[in-house]
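A single protein chain has been omitted from the complex, and every remaining protein chain is retained in its original position.
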Amino acid sequence: MTGFDFDGFGEKLLRKFAGRTSRRSMLTRLGATIVAAPVFPLLPVSRANAAKPERSAEAKTGFARNAQTKDDTKCDYWRYCAIDGFLCSCCGGGVSSCPPGAEPSPVSWVGTCINPDDGKAYLMAYRDCCGKPSCGQCNCDNTDRETQLYVPQLNNDVIWCFGTKSMEYHCSTGVLVGKAQ
Amino acid sequence: MTGFDFDGFGEKLLRKFAGRTSRRSMLTRLGATIVAAPVFPLLPVSRANAAKPERSAEAKTGFARNAQTKDDTKCDYWRYCAIDGFLCSCCGGGVSSCPPGAEPSPVSWVGTCINPDDGKAYLMAYRDCCGKPSCGQCNCDNTDRETQLYVPQLNNDVIWCFGTKSMEYHCSTGVLVGKAQ
Amino acid sequence: MTGFDARGTDATMTIPHSRRRSAAPRALLALLGSAALTSPVAAQPAATPAPVLESEEAFVHKLPAASPHWSYIRGGFDSGGTRIFNGDTGKMLGMINTSKWSDLGLDPTGKFHYVSETIWTKVLRGTRQDLVAVYDPVTLDLVAEIPMPGRLLIGSRINNFVISDDGKTGYIYNLSPASSVNVVDFAKRKFVQTVELPGCASLLPNPGVGFSALCGDGTLATVALSGKTPTVTHTAPFFSATNDPIFDNFAYNRGTSEATFVSYTGLIYQAKIAATPVVAAPWSIQAAAGLRVGETKPLDINWLPGGRQPMALHRATGRLYVLMHKGEYWSHKDPGTEIWVVDLAARKVVRRVPLKKPAENIEVTQDDKPLLFINGDEDATRVLDATSYEQKFDIEHAGGGLIAVAGAR
Partner (left out) sequence: MTGFDARGTDATMTIPHSRRRSAAPRALLALLGSAALTSPVAAQPAATPAPVLESEEAFVHKLPAASPHWSYIRGGFDSGGTRIFNGDTGKMLGMINTSKWSDLGLDPTGKFHYVSETIWTKVLRGTRQDLVAVYDPVTLDLVAEIPMPGRLLIGSRINNFVISDDGKTGYIYNLSPASSVNVVDFAKRKFVQTVELPGCASLLPNPGVGFSALCGDGTLATVALSGKTPTVTHTAPFFSATNDPIFDNFAYNRGTSEATFVSYTGLIYQAKIAATPVVAAPWSIQAAAGLRVGETKPLDINWLPGGRQPMALHRATGRLYVLMHKGEYWSHKDPGTEIWVVDLAARKVVRRVPLKKPAENIEVTQDDKPLLFINGDEDATRVLDATSYEQKFDIEHAGGGLIAVAGAR
C-alpha cells in the first residue's frame, strides 16, 4: 500500500507557517495528523505552463477530464474533485473562505485534484464552514479518490466542524495546499 | 356583524361533557373562549338523509361543491374545508385522532363545513397533533371561511399546540363538533 | 451579552495530546490515511517558470455596504435560515440564522438584524426559550440574546415582530391563547413589559405613541406606552373580520406612517397611523382597473388578491404591487397569476403584469430603480424590474418563504 506521508507533510507545513498563523496553539493541540488549514500558501500554479500535461492515471478520472479552471461556483471547477456539499463560493464566501458569520473548521478532509492547465496533481484541503444552517446553493458531490469512514480524512461525508463553536454544517471550501507530485 | 356565540357554545359543551373527560381542569384553566376539544360527540350525520340539500350560500363554496364523504385521507374530504397542514389520517392517526407518540392539542381552530350527504353545515374543530416533526404526508390548505390572525380561532396558520408538552407541529385532525344550523 | 457557549464542542477537543501520539503505529497509519498517489507531498514551491503566486488565507467574509437591491428570503417551512441575495446579480451574500419558529426584524436604522425566535433545549422537547437574537449586519455574528416571555408560533407573518422607527423598541406578538405584545428595549437589550391586547394582532409601529394593531371587531387598536400603564384605544369598526377580512400581511410606509390594507374582495383601505389613527373609506382594486368590484358570493369568479405575502408597497412612489388571481371568494391563499400595480394616489391600476408561474409572496425594493422579488412553492425566487416589469432572472434554491428588503417595513 503506497500513500502520502500526511504526518510528515503536516509537520513541514507547521514548521513553515507557524509564524504566520495565530492558530498555532490550536494546531499543536489537534496535532498534525489531520490536515489543519488555517493559513496555506497557494503554491505556484502557472496557468500558461507549457509543460506537457501529466499523463498519470489520476489525470484521467472522469472528473479530471472534464474539469475547468475559470468558474469556482461550478461543481466541475478543478479543485472540487472530492468536495461534497454546498460550495461556499455560492454562499457569500469564496473558494477558500467562509461566508459572513460562518466559522472555518481548523481541520479538513483532503483530496488530490488535477489542474487541467498544467496537468499536475495538487493536494486540496476541503474545509467546512460551520455554525449556520445549510447554505443550499451549488450542491456538489465529487468523489475522486474519496474513500470510506475508516479513513476519515479521505471521506467527504464527515461534518468537518471539529473545534468550531457550532458544529452545524453550512458550506465547504477547497483550499489549495500544494503540489502532490 | 353576525356571528357564533363561541363562548356560550363552549360553556354548553363543557357542561354537557365535563363528566366524560379527565381534562376538565385543563379546560377550565384555558377557559372556554377557544373551542376545547378533548372529547366531542359526533352529532347525527345521516348519510342517507333524503332531505333536500341545503341551498345556503355556504353550501356553494368551491370546496363544498366538490367535497366527498368517503375518503378522509384526501384534501377534498368534506370535513377538511378549512384545514391547513398534514392530514393525521395519512400519518398513522385518524380523522380525529393523533398518530402514535403525538399529543393532541386541547384547543383548536374551527371551521364550518357542508356535508354533501345532507347539505347541512357542521362545526369542525381542527385540532393539531404536536410533539413530532412535520408528518409530511397529505399536505392540504383549504380556506373556507378562514380569516386572519386577528381572529385567531378562525385562522389556520396558527400552530394550535397550546398546552401540549411540545409545541412542535406534526399534523392536523378535523373533529366534528355538531351541526351549525 | 449572551454569546455562544462552546462547552459541548470543547469537550470533544480536550483529548490528551498523548492519546493520539501514543497510538500504535498501525492505527496511526490508518488515521493518517493514504491516497492513491505514489509520491510523497513536498511543501516547497516548484521551480516552474513565472509562477502565479497566490496566498490563500482562511478568512471569513464580511458583507459589503448594504445595497437597497438586497433581499432577505426565508427558506421553506422546515428549513432554517434566511438567505441574503443581491438582486442585481442573483448572488447569495450570506445567511441569517432564522430558526424554524422565528421572525426576522430588519432594524430601520440598519444597525442590527433581529431574530425573534422560540427554541427548545432539545430540538422538539426540553425547555422552551423565547428570545430576540441580535446579529451584526456586517459580520452576521450573533452579538446578543434578549430573553422574553412567549411569542406565537405561526408561519409566514410579517407583522408579528415590528420595530419602532428609531430602532430602539421591538414589539412581538403573542397568543397563549390570550393575545398580548412583548415590548423589548433594543437599546438596553432587555425585555420591558407585556401588554395585553385582547382580540387584536398584526402590529404596526406608531411613532411617539407605541404601536397599533388590527382587531377582530373590525377596529384598529392603538396602544400608548408613554403613561405609567399602557392605554388601549380603538377606532370605530371599519371592516368585517369574518365577512371581508383584510390581509394581516399588510403594507406600511414608515415615511408617512400610513398603512395600506387590502381585503379578500379587493377593497383597499388606507390608514394614517397616529395617536388617533384615521382610516379612509375603502375603494375597489377591481374598479381601479376598470372591472367590476369583488364579491363575497359563491360562483362569482373575479380577479382577487391572494397569497401569503400578497402585497408590496414602494414608498416613494406610492405604488402598491398586489398578487392577483382569478377565483371565487375564500380563495385568498391562492397564488397570484398577475401583479397588479396600483397608483394609490390616483386610485388606478396602472399595469397588470402576467406571471410565468404563480407567486405567493412579493416584495419591492425602496430605491428609485426598484426591483420586485416574487416566489412561491417552487423554491426559486424571481426578480423583476419594478418599472419596466421585465422578468430579469430566477434565483434557484433561494427559498420559497417570506421576502424582506431594507426600508419596506
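The chains carry the letters A, B and C, assigned in the order they are written, with residues numbered from 1 in each.
Operating definition for what follows: contacts are C-beta pairs under 8 Å (C-beta built on N, C-alpha and C of every residue); 3 or more make two chains touch, one makes a residue touch a chain.
This one's a predicted model, so the numbers in the text were calculated from it and none came from an experiment.
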Partner chains on view for the chain not depicted: A, B, C
Which residue of C:S176, C:S284 or C:T387 touches the chain not shown here: C:S176
Contact with the hidden chain (one of C:D217, C:D300, C:D343 or C:E378): C:D217
Touching residues on chain A - with respect to the absent chain: 1, 3, 30, 33-34, 57, 60-63, 107, 131-134, 141, 143-154, 157-159, 161-162, 165-169
Positions on chain C where the hidden chain makes contact: 4-5, 7-9, 11-13, 15, 19-20, 23-24, 26-31, 33-36, 78-80, 97, 99-100, 119-130, 142, 149-150, 174, 176, 178-179, 196-200, 215-217, 219, 234, 241-243
Sites on chain B contacted by the missing partner chain, in the whole complex: 1-9, 12-13, 16, 28-31, 33-34, 37-49, 51, 58, 90-94, 96-104, 110, 112, 118, 121, 123, 127, 129, 132-137, 145, 147, 150-154, 162-167, 170, 175-181
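Note that in this section only the chains that are shown with their structure count from here on.
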Chain B and chain C, separation of their C-alpha mean positions in angstrom: 30
Centre distance in Å when chain A and chain B are each reduced to the mean of their C-alpha atoms: 54
Interface hub residues of chain C, defined as touching at least two other chains: none
